[in-house]
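Yeah, one chain of the complex is gone here, protein chain that is, but the others are all in their spots.
On to chain A.
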Amino acid sequence: MTDVTLQDVRKEFDGVVAVKNIDLQIPDGAFVTVVGPSGCGKSTTLRLIAGLEQATEGTIQMGNQEVTGVEPKDRDVSMVFQNYALYPHMTARRNITFGMKSAGDFSDEEIDRQVEEATAVLDIDDLLDRKPGELSGGERQRVALGRALVRDPEVFLMDEPLSNLDAKLRIKMRAELAKLHSEFETTTIYVTHDQTEAMTLGDRVVVMNDGRIQQVDSPQRLYDYPETRFVAEFIGDPAMNMLSVDISRDGTEYEAVGPTFRIPLPEADGLETAAGAQALLGIRPESLSVADSADRSSFPAEVTVTEPLGDSLLLECRTGDQEFKLHAEPRTAVEPGDRVALTVETERLHLFDPQTGEAIYHAAAAQSPEVTSTVDSTI
């Protein structure tokens, strides 16, 4: 176990910048997930930590040691790949032990003991004599995990390890990964494009876009206090709605004013600077609901599409020329074309700068972040 620190790390491939000078601190024993859309540089970041790619600029430290330029094998990291990367001609046992035996750092007894331990945890004792071709996707991934485990590395690196599994298996393996981590407490860096995986697995979630780190936070804080419009829209499904509004001020009262609505904004940091300017009002689909009757904070909208999800009814609505989605109560009697009054949970509103995309205001910021979270904010 060790901590990992990236300092001003930049990676270029033939003039294309994949990672743009990122700083990241991963504490000892943490489970950090890195999430972002395809091509955001998350896999490259992981490969830089593994040593499979060399940073163009910047330094990477593990523990107190700088590892920039150190060979992958000398970094004491294990990696699990999306396609499992099992040697197809070797049995599961041989796959697990091959690296250890080749490296020559372990005695045979030690290897046997480690294999026994790892395979028992992963429940693959019965599969050891089979070749990868005779194993299912989930079993292969377990063997690949076993191979990573037996080496007892300082850091686990996982590159979308569950992406090739079907939905059900993925959820099961997700829980197992979480269990494994709580058992071994090895520093783990887990790259995924799936925000659910990122949120459920990570103590800390790193959101990346376009080669930059957008935000590093605990899953809940990421959801509640997105620092940029990108994070707000990337985390949460369906994405946070963004409505163009003007911020008007009347004494100490602030309102977000759109063509068809006026939504009161609870007092919190950032409102004063936002007043009088344009902004993007961020509302999560679950913060909106269909009102029984119109009142001061409600506004009219037209339902364009209804999607019954069972536990809720997803409505696509339009007000003026702005479209947005909301989760309504299931079995709400609305049809496409209906006009409804909507109310907003004003404690859960966000404002973003339309130009830079940076968050300028969170309605819930009244509850100070330092109080709601004990997360070390260095990461």
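In this section, a residue touches a chain if its C-beta (ideal position, glycine included) is under 8 Å from a C-beta of that chain, and two chains touch if they have at least 3 such contacts; residues count from 1.
The rule we apply is simple: contacts and distances are computed from a predicted model.
Taking the options "Cytochrome C oxidase subunit II", "sn-glycerol-3-phosphate transport system permease protein UgpA", "BioY family protein" or "Pyruvate ferredoxin oxidoreductase" in turn, only "sn-glycerol-3-phosphate transport system permease protein UgpA" matches the UniProt protein name of the chain that is not displayed.
When you scan A:Lys11, A:Lys42 or A:Arg151 for touch with the missing chain, the hit is A:Arg151. Touching the chain that is not shown, out of A:Val4, A:Ala50 or A:Ala256: A:Ala50 (per the contact rule at the top).
Among A:Ala85, A:Leu169, A:Ala275 or A:Ala291, only A:Ala85 touches the chain left out of the display. Which of A:Pro72, A:Gly137, A:Pro266 or A:Gly320 touches the hidden chain is settled by the complete complex: it is A:Pro72. Within the complete assembly, residues 50-52, 71-74, 77-79, 81, 83, 85, 87-89, 98-100, 102-103, 105, 131, 133-134, 147, 151 of chain A touch the chain that is not shown.
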